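The complex appears here without one of its protein chains, the remainder shown in place.
The chains carry the letters A, B and C, assigned in the order they are written, with residues numbered from 1 in each.
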Amino acid sequence: MPAKIRPNERKVLYYETDKMSIMHHSNYIRIFEETRVDFLEQVGMPFENIEAQGIMMPVLSVDCRYKRPLRFDERFAVFSKITKFNGTVLELDYRVISRENGDLCAEGHSSHCFTDNDLKPLRTKNKYPEIYQIFADYLGYEITD
Amino acid sequence: MPAKIRPNERKVLYYETDKMSIMHHSNYIRIFEETRVDFLEQVGMPFENIEAQGIMMPVLSVDCRYKRPLRFDERFAVFSKITKFNGTVLELDYRVISRENGDLCAEGHSSHCFTDNDLKPLRTKNKYPEIYQIFADYLGYEITD
Amino acid sequence: MPAKIRPNERKVLYYETDKMSIMHHSNYIRIFEETRVDFLEQVGMPFENIEAQGIMMPVLSVDCRYKRPLRFDERFAVFSKITKFNGTVLELDYRVISRENGDLCAEGHSSHCFTDNDLKPLRTKNKYPEIYQIFADYLGYEITD
Partner (left out) sequence: MPAKIRPNERKVLYYETDKMSIMHHSNYIRIFEETRVDFLEQVGMPFENIEAQGIMMPVLSVDCRYKRPLRFDERFAVFSKITKFNGTVLELDYRVISRENGDLCAEGHSSHCFTDNDLKPLRTKNKYPEIYQIFADYLGYEITD
């Protein structure tokens, strides 16, 4: 039974801005990663534990659509959702929401596969059932405030 | 008549790697930006000149598909191509090629609009014909070695 | 009378690591900036308010001595202290402490001046007494747990 998951939340840092005075668009890709790591910690499967078992989760693809720029020091929350998981491939959606006014600032998606340390794909279902179950449990789970 | 455009080329820097010992996936989004800036300089319309005229080119969307990781110090080239331009919206494709063995390491795409400094969209065709013409000239142009 | 100031605290993010599997040394300089911004917010003078009055605080110098590397996902706290303030120049010390075992991981220092938007130095004492007073009040203040 899934526990309540919080969105990943923080402020835009000064060094994340660019000369347009907005958060540089590449940083949203980094925020998505932060959000995945935070999610895994909240569900009791910290990413470092996954890596300690010799599993890597390289990114296969990522995309982001920018709706409204985030400004320096603006507080935002990232709501992620696992949209696909079959034991080898994992996909997530992300929505970046301003905490100042609730604006949807960006939407994104990433896909990943599970591999060994040589980046060979592996199936988690039989070999790593504990990891498999976490992702299976949270497939489609809606994070809310 | 378009001049010969070179791909954007450099090596992976140490600080661009992560603990998987590969270039962090977010840096490809930055490389795409470097490539746009380099392209504009090569065609005689440096990005700072565009900004000096009060024009911004915010990113509307970006995506990247990762094929084979780049390693520290690996030389790569980015081949970009303008796939759409209508005076207000600009779209580009990118291919990241290893210079060590010719591998296709990543493919991506970005879309942009032209705006004033308040991020209001503007049409370049009538107001900035010099800028309009550059992008129109290079629409579909294939960068080759 | 100074209120209780908390240290700036968070975890090492995945994209902050490098191929030595430690936080890249340049990121400590960024953490010092985060800590300054966090400090200013805690004392009721957010950095954006300072900038809104047409004041900039460029960095004149920075240094860092690395004692023990921080690892991915390791929680740390940064304890800053204003060591000098004369109305025009501001200097701070920083100590980065691991929250896992209390290790001193890095020590640093930065110096800044107050300038207008053209980067001309300015004296805060007469022109911006509210800003002056904040820094004067906290000169030498010890942040503790």
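Quick notes on this one:
As a convention for this text, contacts are C-beta pairs under 8 Å (C-beta built on N, C-alpha and C of every residue); 3 or more make two chains touch, one makes a residue touch a chain.
Please read all numbers here as calculations on a predicted model, not as lab measurements.
Checked against the full complex, the one of A:Ser21, A:Gln53, A:Asn117 or A:Gln133 touching the unshown chain is A:Ser21. The chain not shown here is touched by just one of C:His25, C:Arg99 or C:Lys127, and that residue is C:His25.
Interface note: of A:Phe32, A:Phe47 or A:Phe72, the residue touching the hidden chain in the full complex is A:Phe72. Even with one chain removed from view, chain A keeps its contact list with that chain: residues 14-15, 17-19, 21, 24, 26, 72. Mapped onto chain C, contacts with the missing chain fall at residues 20, 22, 25-27, 29-30, 33, 56, 58-66, 69, 119. Residue-level contact of chain B with the missing chain is found at 10, 13-15, 30, 33-34, 37, 41, 46-48, 72-73.
The rule we apply is simple: only the chains that are shown with their structure count from here on.
Matching CA atoms, the turn from chain B to chain C amounts to 180°, rounded to the nearest 5. Per-chain Cα centroids separate chain A from chain B by 26 Å. Measuring from the averaged C-alpha position of chain B to that of chain C gives a distance of 35 Å. Chain A and chain C, compared by their mean Cα positions, are separated by 28 Å. Chain A has residues 30, 33 in contact with two or more other chains.
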